[in-house]
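One structure is given here, and the rest of the page talks about it.
What you see is the complex with one protein chain gone and the rest in place.
Chain IDs A and B follow the sequence of writing; residue 1 opens each chain.
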Amino acid sequence: MFELDQRIAEQLSTISLNSSVQVRCGNSNAFMVTASTMLPLMQMFEMGGVYISASRGAVEIIQAFESIGVDVSNIQFIDLVSSGILGGTDVTYPNIHFVDSPIMLESVLLRTLYILRTTTTQRNFVFLDSVNALAIYNEDRMLAEYLHTFINTFRQREVLSVILNVPDQTPPLVLSNLDLYCTDLVDRGQVVIH
Amino acid sequence: MRKNITFDKEDEDFFGQVGSFGVPKFDNEMHGGVPRGFTMVAFTETGSGAELFAKQFISPAEESENTLYISTNEAQPEIVRVFKKYNWPLDINVRTIGEEYNANVLERELLASRYRLEGFRLEDIQRLAQTRFVEDSTQDYLTEVTNEIMALGPYFRAGIDSLDFFLQRDDPGRVVAMIRMLQAHTQMYRGLLLIMVSVNGLSASIRQELSSIADMVLTFGVRTIGSDFETSMIVSKFRNAPENLKMLVFRVTPEEGITPETVERIA
Partner (left out) sequence: MNSVELGETIAVQAASTYSRDRCVTGIHGLDEILRGGIPYGSTVLASGTCGSGKTTLGMEFLVRGALAGEACAHFTATEPSVKLLENIRQYAFFDMNMVDTGLINVFDMDVLYSWLGLDKSTFDLDDVHALIKSITDIVNTIGVTRLVIDSVTTLCYKIKSEQLIRDFLFTLGKKLATLGCTTILISEITSATENAHWSSFGVEEAIADGIVVMGDVERMGHLLRFLQVVKMRGTSHSRAKHAIELTPLGVMLTPMLKWGAQSDKTTKWGA
């Protein structure tokens, strides 16, 4: 039985649209934390949004949500992983957009802005999964600069940015900058054993 | 491999071994006419009456649909006027390349001058904005004419007046190559083909080439004697019949057109 972390929903209910939330998770609880964050946004706050998947292919994430009975068809996915796999972009989900590589950071930002321009929902979020995945490909200073731009771009547009991060796999420079730019922190960096 | 053509027995009887030049007295001098399958090249001088000879050659038109006259200098009405004047058949195929060229190329040049000088009017601009492709201005008349003659069936009769048009616009080597094809086609289909070409400006090598391809070579000349003009034709080549090599002085009569008067053997 899949159990959501209800305290995340409670914490999210206190933030505003121009917030940027750093969500820290561990290796083993990443999807639980992701789902616990996404579900209240979609269901409680009736938000639309963009999910940027740099850690896993979008199909895998959609199917993981489907397996716990969550419909994410109104969420647009930007997949940075599958273009690097031959045949990876041959998918049937119409809500998946592909960017060639996780190093094309500006393209990711522009593609997100494009999707937000076409979306019909009033309130939107951008979910970045994840900083540590982007750190595999991108140089520290560039990634830190990118996150700075990324967060400020969406804050200015009143789009909630949620940035998933596994702290012990994120370079210190990036991590410290992230701490500085984000307005809120959901810390599930340590696995909680119930 | 040589293509085999079978000829209808009735056609063979009807057309015979020789065809008329369209000039009875000339037929007599040539011992009955021109053998079927002959390609004739006529080198002409201005004012020698060669244009009329070309039309007169077409006039027998044994089968009107299999008869083709190609003019590069005259317009349709002018040709019709001459044919009517001499009571020659009017139901033959005529192509006036000169007229087509004027319509296609010169008109366009005239229009271009107007656009450059006066500029575009609103309706011109609207038309320009809707025109997506350039009209093909590089019409290959030589290939078209060759194809047209090659499409004629057995015992055809065709005349080209004159080859100058093609020699001026195409590579002369290409023109000669096309004439070789036409000669082969004429021989194979027992046709009769007359090609007029002006001697003025014709290079010696091309003249030599055309003479060697042709089965019969005529030269039309004009000279002044006192205050009169004397027009003549010289038959300087007649394949397998050297007895036909002659010089004929002729005049043009309202009844018969080209009418040979005196004959001089030159071989």
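Here is the rule we use: a residue touches a chain if its C-beta (ideal position, glycine included) is under 8 Å from a C-beta of that chain, and two chains touch if they have at least 3 such contacts.
Since the structure is predicted, the reported quantities are computational estimates derived from the model, not experimental observations.
Engineer: Please provide the labels of all shown chains that the missing chain touches.
Structural biologist: A, B
Engineer: Can you say which of B:I5, B:V80 or B:A112 touches the chain missing from this structure?
Structural biologist: Counting the whole complex, the residue in contact with the absent chain is B:A112.
Engineer: Looking beyond the chains shown, say which of B:A75, B:L90 or B:I125 touches the absent one.
Structural biologist: Of the listed residues, the one touching the omitted chain is B:I125.
Engineer: Tell me where the left-out chain touches chain B, residue by residue.
Structural biologist: Its contact residues with the unshown chain are 108-109, 111-113, 115-116, 119-122, 125-126, 128-129, 131-135, 137.
Engineer: Which parts of chain A are in contact with the chain that was left out?
Structural biologist: Touching the chain left out of view, chain A contributes residues 100-101, 103-107, 109-111, 113-114, 117-118, 137, 139, 141-142, 145-146, 149, 153.
The rule is simple: only the chains that are shown with their structure count from here on.
Engineer: Would you kindly tell me how far, in whole Å, the mean C-alpha position of chain B lies from that of chain A?
Structural biologist: 84
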